[in-house]
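Here we show just some of the chains, and they stay where they sit in the whole.
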Amino acid sequence: MAEPIIRMENIEKHFGKVIALAGVSVDVLPGECHCLLGDNGAGKSTFIKIMSGVYTPTAGEIHFDGAPMNFDDPRDAIDAGIATVHQHLAMIPLMSVSRNFFMGNEPLKRIGPLKFFDHEKANKITMDEMRKMGISLRGPDQAVGTLSGGERQTVAIARAVYLGAKVLILDEPTSALGVRQTANVLATIDKVRKQGIAVVFITHNVRHAMAVGDRFTVLNRGQTFGTARRGEITADELQDMMAGGQELVELEGSLGGTV
Amino acid sequence: MSDASNVTPEVDERIKTRSRFREALIRPELGGIVGTAVVFALFLLFAFDSGMFSSQGVLNWSQVSAQFMIIAVGACLLMIAGEFDLSVGSMIGFAGMIIAIFSVTLGWPVWMSIILTFALCIAIGALNGFIVVRTGLPSFIVTLAFLFILRGFTIYLPQTIERKTIIGGISDAAEGDWLAFLFGGTLFKGLFQWLGDQDIIETFTRGAREGQPVVDGIPMLIVWAIALVIFGHILLTKTKFGNWIFASGGDAEAARNSGVPVNRVKVLMFMFTAFCATVFATCQVMEFGSAGADRGLLKEFEAIIAVVIGGALLTGGYGSVIGAALGALIFGVVQQGLFFAGVESSLFRVFLGVILLAAVILNTYIRRMITGER
Amino acid sequence: EGEKYVLVSHAPDSDSWWNTIKNGIALAGEQMGVEVEYRNPPTGDIADMARIIEQAAASAPDGIITTLADYDVLQQPIKNAIASGVDVIIMNTGSAEQASEVGALMYVGQPEYDAGKAAGERAKKDGVTSFLCVNHSIQQPTLVDRCQGFADGLGVELGNSMLDSGADPAEIKNKVQAYLSANPDTDAVLTLGPVSADPTMLALQDNGMAGDIYFGTFDLGEEIVKGIKDGVIEWGIDQQPFLQAYLPVVILTNYHRYGVLPGNNINSGPGFVTADGLEKIEQFAGEYR
């Protein structure tokens, strides 16, 4: 088995009076799709925000590529090769798609001693990448605010993939998406994983998780129920764990077991 | 992704067509461009023979517009970065007063006074920015506090040190100073003398300067304005940092998550605004030779108005330096033009208010078109 | 016929005293059959005023009438205006020497510092040793000059005697009261115009010092005249703004039409207005007085 690219150990995070994470350990292998599951408020977003340098953990250690790491800033994580698509989109509505696409990673060209934003290159790449994802833009300077939610989500994912990360973190990318868009995103995850990139995929939908996941970690109230490999666990078991380990017999009964 | 091709043609079926012409129109500067055209047309019509378009008249409104431009560039970049600065006016008064105190009261060389003043004012700008980014308070409040603090010191300091609220004699101190020339000097004197000799531009008809051209060169004030506009425009549209400015103002959280050093961008923009205010103040002090406690009153509003007329969004993330420069031009031309046209001066404010309102409504309409009528 | 004259002041456009000036030039314009305009920097920023003088010069009037609120700032624009063929008369602030230095035809007005000093000397004669100067627009150098002059006339330090009162009447009133109750041994109050005089009078009426404390003021106005009549105000320094506005227009017109010019500067003030002979003043206070 490959060395984990990220190893998070005993991560804790407190927000004032709220204990969002109470010691969670997870490792992510290159080329795997690691699903992070759990109830609302379980701490999934907080956990991956620590991974991507948005928060610094209150306690715990992060090892990246074997070496201990301390991300003070999202920039550090991005530079190290961790691309994140946050739950609440990291897109700026008033800016053009191409400016958004390269936000924080602008391609540069030299003119004399000075470096300028290479708009041509940015525009071309943006159009190409978006076309690959099945979205045709009016132009690279179309404002993101004019795109539908699904389209925006796709831009965000395309950006993260394009920027050539070693780890791609997706926080509930499919929650607002229609069936076709969801299929598209899942296919993208599949493709990315096959290129040897590690994917961390957060979802509430067991079926989506089962479709692409290699390993599954369930968080509950800031703690982990452990990690299971694909095949070691059934969809129903996963479902139960995500609901906090209680069996939802009663509800299931009245609703015909279709949740 | 074989279904990509299926999607493409259908996307447009639900979009009514929009003419090429209308497409070309929708840019943030449009309001400014239209406004400038309208304003010039009106004054050419109603005030053509008032001297407004003589060489001296042109210089007059150019200088006023240049003044507005200098502070508008700073305010524009800061506003696009999502903040604004109400202390600009007080900063202008403060900076001028500090230069005067250093150079006249303390007798330091003018170049040193200027450099130290720049350092001090930029540091205050950084402090403004630091408080804003660290506390997360709205910049309206923080800079409002500095509006009062700086104005207070601008009155208090000369009052206690020199027992007056105006300090003169800077011209004498600045005589021959290299840095003073950079702010108060005049370029292309030779060219203008030649133009005057050729009777292409007017010359003085009597007095000590008989035969000299009425406009004897391009004041450094205008050079600074143009330089700052060009710098600001390139910074904003052509560099990586410009993208960061847009991003910081558009959605600070999203920008931060994408690796944009938002706090650094904002603090730097506060510093740049302070820099612009200090340039304004230095030019003024070097041109007029004195610093007064009343300098720069209400300039913060004038800067914001110019920027907003120029199409920027008060809430950040959208705007253009060229637009702001055009806003400043409109502002300057209208202000001086009303005098040329002989309009009762107390009505100036009424006009200003009406123009502001008309301009923002036009701009909003344009922006709605850009962002898809939301 | 139809000459054009522009009067440029340094006052923010809310300053009510300048009204008399506007009325003065309007009357003179009417009587002489010339075109007159009044211009001022909206916020009272003297650097803006310099631009307005430049602008006025560019619009090629026959003459400019302007104040010299800050010699450093205004000298160059005025010199340029004169050089481009516009005749200039200095009014209100400034001095005869400064006027001739910039090349103006003459000076009509009341040197502020001297007026303040004269007032101070008068107050000293009346036995005043300490005072409060209510400054409603502390940014304006001319107002500070008046206080400074008064202090020098009295022969005391200005120090904390100058109160930065702001222009809001309620604040002026209450600040004056606060000052007087914190410094009960103050002998005299000096106000610098109707803006500060009217609320100060009310303040004194309220705290019972009216008529008791020595009260002098610059510039006249309706309420001030009433105060002089009632004996609340000892004297008002009338610099006769009407003359400062009216005379330059008349002088310039006659100069341009017939080449005649008085051989000397005109001091329109300071004249001390006291309770004697107030009738005319009462009638026209705030309009022509």
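A few remarks follow.
The chains carry the letters A, B and C, assigned in the order they are written, with residues numbered from 1 in each.
One rule holds in what follows: contacts are C-beta pairs under 8 Å (C-beta built on N, C-alpha and C of every residue); 3 or more make two chains touch, one makes a residue touch a chain.
Since we're looking at a predicted model, the values are computed, not measured.
Chain composition of the whole assembly in this file works out to A x2, B x2, C x1.
The working rule: only the chains that are shown with their structure count from here on.
Taken as a contact graph, the chains are arranged in an open line, each linked only to its neighbours along the path. Core chain by CA centroid proximity to the global CA centroid: B.
Chain B and chain C, compared by their mean Cα positions, are separated by 34 Å. Distance between chain centres (mean CA atoms), chain A to chain B: 43 Å. Once the centre of each chain is set as its mean CA position, chain A and chain C turn out to be 72 Å apart.
Contact with two or more other chains is made by no residue of chain A. Partner chain B is touched in their complex by these residues of chain C: 13, 37-40, 42-47, 50-52, 54-60, 70-73, 76, 79-80, 82-85, 103, 138-141, 144-145, 148, 158, 164.
For chain B in complex with chain C, the residues that touch the partner chain are 50-52, 54, 56-57, 59-61, 63-64, 155, 159, 163-166, 168-171, 202, 204-210, 212, 214, 284, 288-290, 292-298, 336, 339-340, 342, 345-346, 348-349. Interface of chain B with chain A (complex): residues 1, 3-4, 7-8, 11, 234, 237-240, 242-244, 246-247, 250-251, 253-261, 313, 317-318, 370-372, 374.
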